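Missing here: one protein chain of the complex. Every other protein chain is in place.
Right after this comes chain A.
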């Protein structure tokens, strides 16, 4: 019997400590680890507006196409996206870069709202549905110096705002919403035409698309409008279409407007002193606090006693404003966010801050931004959480459930939400990872 090998007993404390100190240390993130910027999309997929082709045309034969993406899905983009906008079945993503490709579009392209996307099968025709984020060629004079600041989408047209070359418009122009003269029987599908608008009193700092009209806000605080006006949404004092951007007068003449918003046929503007002005459709009591008529074609001051207003968001049938204290007020018609009993109101009602996560435990939570879709609302808190409520049309709320949401509900996004854009049946958000 040799007895050379000794059975290993339980390790005593000294051996354990030595093993611990000798263990290698792994580094997963260094001191210079940066937070990455990501884009998340959710909602109805078959229009291609989410930019994920495998939802519509699966890459394996046994996979089924996904009609609705009910929770946020990460979209891979080549560049950091600084601005996103959702239209009626299409999306625009813009980056603040100096490279030649600054804007990508996906979704419906039947009116060339995403520019001309050359089809690979037939070089003369364009794609009617774009399933992947595809670059939009803008006719820039200095493509390597100009930066795209913001994009906005309407029903069938889109606006791109640059810092030194004005506003580019493309898409349907049957009501003059692209800011150029209406051509009778113009065929918009497969059109190469992108119009440039430079004729404003000062530099344009915000562009907003309503359903069939466009609003431009300049640095001086004036607002220009063009497009369909049958509901008075152009605010120019008449109900005809306007094909050239014209300055608005009425109650906002001489007032420094700091924000404009529109999604359907109603428009809201916020001045630097915290006053709210509205014009356009009022069939859903949006402007019923000042008038009984259902269309208002001149901007009117809305005398609300809710404090200084910081931001306004105008939806299809309901509106929301955010005050300086961080409270959200809603009015209009539809699911407003105060339970199933509040269907319509002409006077703004506050949504209790406890629904946004405010409590004695965390008293410094405030709502930082409000956004509106056609029948949905979205609110972003200062902690980077996203709350949505409204009609859950084809999964556009992103809650993972199919039912409508009658009060603000958190959307689980793996990251801090920086901004969100709401469309009719889909939403896009720009997020910073942890």
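Some observations on this one:
Rule of thumb we're sticking to: contacts are C-beta pairs under 8 Å (C-beta built on N, C-alpha and C of every residue); 3 or more make two chains touch, one makes a residue touch a chain; residues count from 1.
Methods note: contacts and distances are computed from a predicted model.
Its record in UniProt calls the unshown chain "TRUB2 synthase", which is the match among "Histidine-containing phosphotransfer protein", "Fructose-bisphosphate aldolase", "TRUB2 synthase" or "F-actin-capping protein subunit beta". Residue A:25 is the one among A:7, A:25, A:60 or A:187 that touches the chain not shown. One of A:165, A:231, A:311 or A:385 touches the chain omitted from the figure, and that residue is A:385.
Although one chain is not shown, part of chain A still touches it, namely residues 19-20, 23-31, 33, 338-341, 352, 354-355, 357, 359, 361-362, 383-385, 403-407, 409-410, 412, 414, 416, 434.
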